[in-house]
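There's a structure below that I have some questions on.
One protein chain is absent from this view; the other protein chains keep their places.
Just so it is clear, A and B label the chains in written order, and each chain counts residues from 1 on its own.
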Amino acid sequence: MRRQPSQLPLPGFDQARAEWRRAYGEQLPEERPIFNRSGIEIAPLYTPEHFSDERYMDALGFPGHGPMTRGIYPSMHRGRAWSQRQLIGLGVPEDYNRRLKRILASGGTAVSLIPCNSVYRGLDADQVDPLLLGTCGAVVNTVDDMDACFADVAVDELSTAMNDPLPFTLLALLLAVSDRRGIPWTKLTGTSNQSDYISHFVANHMFFRIALPGSRRILIDHIEFTNRHVPGWNPVSVVGQHMQQAGATPAEAMAFTLCTAVQYAEDCIARGMDPDTFLPRFTFFFDISISFFEEIAKFRAGRRIWARIVRQRFGARNPRAARFKFHAQTSGVDLTRQQPYNNIARVTAQAMAGIFGGLQSLHTDAYDEVLSVPTEHAARIAVCTQNILREEAQLGDVIDPLGGSYYLEHLTNETEALIESLIAKVDDAGGMYRAVETGLVQTMIGESAMRFQARVDNGEQTVVGVNKYRLEEDSDARASLKRPSPEKIEAQLESLRQYKKGRDSAAVQRALETLTRVADSENENVYAALVEATIAGATHGEVVAVLRREMGDGEPLIVP
Amino acid sequence: MSTSAQRPYRVLVSKIGLDGHDRGSRIVAAYLRDAGMEVIYTAPWQEVQALVRMASDEDVDLIGISSLATDHLLLPKLLEALRAADLGDLPVVVGGIVPDEDEQALIEAGVRRVFHPGSSRDEIVSTVAALAAEARIQRKTESF
Partner (left out) sequence: MSVRPAVESWGASDLAARVRAGNRASIARAISTVEAGGKASAELLKALHEATGRARLFGITGAPGVGKSTLVGALIAELRNGYQSVAVIAVDPSSPVTGGAILGDRVRMTQHVEDDGVFIRSLASRGSGGGLSLATSRVAEVLDAAGLENVIIETVGAGQSEIDVIDVADITTVVCAPGLGDDIQAMKAGLLEVADVLVVNKADDPMATLTVNQLESMLALRSDAGRKVPLLKTAARDAVGIPELADALNQAFEKLDQQGRAERRLQRMQRLLATVAGGIVARRLKATRGRRLDQLLTRMAAGELDVETAAVALLKSDVWRQD
């Protein structure tokens, strides 16, 4: 606590403060300091000495303007409420289509597609154990599959978030579907939600398929390609979520995400691209933990730093380039298997932090996510949680409603300084690509994960129902599972066999050979060749296999 | 001098199937290391046969599998393969997200213990140590 005179133009401030401190000390003589997850010490009280209005214009300004702290759009959630993006995908394409239509019928316009884990690993259905097919997401391998996913749905009237890691086969399949339906690519909008290969390597995620140098090239090829041919598409979503899920503190997750975005921007610039063109298409994706104020401060600080980086490091002038557009998902790590209905309360608090943090799009977790793949019942509660917060609690009525809180402004500043120091560390290590290649970032995150776990283990960090307030008989309802039947999976495998039989295999062969040649070349666009191969009829697994062979398989970079 | 009693337990910590999230397996590996065990740690996405081979070559006392998606569905195949390789006495435990309905089936298939999110360090370490000790004693007294 500060001991100097405050020097504030507030008569009686210093004396009142001294009296309060004495009284506080009497009541809590041996209080231990409190720290948030990022390691910032939290005082019991904040006052104008921590943030005064004199700094208003420099630190806060107005929404959509200047430091961007208060939000990236002038009207924020009043003008346009955040989009409710629920991740869906289960079973076979027909299952996905059914669920998608239900969402669209209830007024949704932003949808997402979650493929099966086999797709994430870059494999076709006939390359994995059928037991695992369609248990976590939809099996999508071919143009036929993608067509079936969007049967009777106008793909040009949707904003589609593709959970589509590099080399972006799902977008290629969607482009092929558009061709089939005579829809110009320029009318498609959406986001390549899992384009951030660096985050996948950092978090040892299942998503990485191709060795680091090849991944680096394909991402930039993809950005170049979409900027030119699919201008409504956001090719880059820089993901802090994986890192925070893997154990990064909120400040670390924000810092490393910004470092990753800087790395991608630098790679684009090295390719001769113009920051004013590609930066407006960058989006971000974060985790929202239950550390309420810390999360709000994380988002506000991140927004401010990004605006500064965009202007100062990259000299971008396009005001849209400085907009820190982000999607956020409530953190599954905070959810507990014990007394699972408590998770609804957790998700509510997390979602509120994200909304006050100024997000553009929100996914709320289903309470049963920690028990199994979410059931539809639980997913509906998650959606309603958002509706309640927006339309009953009216959280979107005021822009940045906690702005000006002495605590939050101070915390935002402290978080910003911490993030900046972490960014400097990565810069010193030669940038994010290098810092990940050498394992520096992974080591830091691993240590944070262990530190947090130790706090849970020794009871310093309460987890209700786990290390406190436990129930002997924890008999809350458990989710009931819905997995695709073996018959359904067999039918899907049969359709893949039929697909391979029915296509022009000579054309596929030629296209895959071209892809091979382009992957070996120095400077041809790999993604363009991949899209061509897909249109010619190649499957997801086939194009990934070619790139794996030519550019190296993605392997974990670090072990404990 | 009998040293086998002091020989640290050897545990194989791995992931099978398709998912790669390794926060849980890394934390558990560190728990076991800090409890004095030797942890053979593998990359994710192991094949069943590869795990059997590693467990045998490394002469481990227990296999721990982390599963956060649905990869635990492959565990009955792992147990079957272990039995076929004459490693049926090797305890297998799993930790992660395992739905109740699957847990019963896994236990029936021979999985010795399912750890759910929120399992404490002590619980994990003591269970692993007890199962590993049991497996060692069994191997020691096994006749042929």
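In the analysis below, contacts are C-beta pairs under 8 Å (C-beta built on N, C-alpha and C of every residue); 3 or more make two chains touch, one makes a residue touch a chain.
Remember, predicted model here, so these are calculated numbers, not experimental data.
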Hidden partner chain, residues of chain B it touches: 1-4, 6-8, 10, 29-30, 32-43, 46-47, 49-50, 53-54, 56-59, 86-87, 89, 139-144
Could I get the residues of chain A that touch the absent chain, sorted low to high? 211, 438-439, 552, 555-556, 559-560
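Simple rule for what comes next: only the chains that are shown with their structure count from here on.
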Touching chain A in the complex: which residues of chain B? 17-23, 26-27, 29-30, 41, 43-45, 69-71, 73-74, 77, 97, 99-102, 116-118, 120-121
Chain B partner, complex, touching residues on chain A are 117-118, 120-121, 128-129, 131-132, 135-136, 203-208, 245-247, 335-338, 370-373, 446, 449-450, 453, 457, 463, 465-467, 478-481, 483, 555-556, 559-560
